[in-house]
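Data first, discussion second: the structure below is written as structure tokens.
A protein chain is absent from this complex, but the other protein chains hold their places.
The block that comes next holds subunit A.
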Amino acid sequence: MQREIVAKTIDVKRHYETKGGCVKAVDGVTMQVEAGEFLAIAGPSGSGKSTLLNLLGMLDEPTDGRIRLEGRDIEGLSRTERARIRRDHIGFIFQAYNLIPVLTVAENVEYVMMLQGQDTASRRQRALEVLAEVELEGKEDRFPQELSGGQQQRVAVARAIASRPALILADEPTANLDSKTAIALIDMMERINREQGTTFVFSTHDPRIMKRSSRMIRICDGKLEEEAAEVLV
């Protein structure tokens, strides 16, 4: 079955000019993300995972090469236009401290929908719905710091899926969790991917987390190593 391509990079480079010379954080990466994938980007620390995810997520701009998002070239857009694409098409989950401490759990989840201009009642309803999805019923009026690290990451997952973006980018979402909680979180993401067809791309250097992916890309020194065949769940 031919699946829709959500995002695609063509020979993308991201180089940093530093005092010590040119750092090639991402150095000619060609890859694509298909709709409904649970794609792992694996590689050691400093290999370019974050840089690649930031490029896919329109947080960063490539030094060279092209990026297509939902079939559309995304070069030469203004800051505001890029912010709008992130808001409407991409969900982010970072390694830690994802949440706004002064907002309640539900308000954190509602935030993107608020930016999109959804009315209070419908976004609240949706927030409760996705909080149930990540098994955080009853925690909606807590503040982030009242939750455990694993629960906070689940709120971040709920926030990312709430506005139904085409692509969710998770940069080492489990790196700050103990291994049991980490596996539980990745299992939860995998279940959401399976049940709802949400497209996830996540980075990790933890082999047990990589194993949960539907496909894996290995990156080292900014270059893709090999593209492994589908890994069975």
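Observations on the model:
Basically, a contact is a pair of C-beta atoms (placed from the backbone, for glycine too) under 8 Å apart; a residue touches a chain by one contact, two chains touch by 3 or more; residues count from 1.
We take it that contacts and distances are computed from a predicted model.
For the chain that is left out, the UniProt protein name among "Isoquinoline 1-oxidoreductase, beta subunit", "Cytochrome P450", "PmbA protein" or "ABC transporter permease" is "ABC transporter permease".
Touch with the chain that is not drawn comes from one residue among A:T9, A:N54, A:Q152 or A:S213, which is A:N54.
When the whole complex is considered, the residue among A:Q32, A:Q95 or A:T181 that touches the unshown chain is A:Q95. Set against the missing chain, the residues A:K24, A:R84, A:H205 or A:K223 yield one that touches it, A:R84.
Across the interface with the omitted chain, subunit A contributes residues 50, 54, 57, 59-60, 79-80, 83-88, 90, 92, 94-103, 107, 110-112, 114-115, 117, 120, 159.
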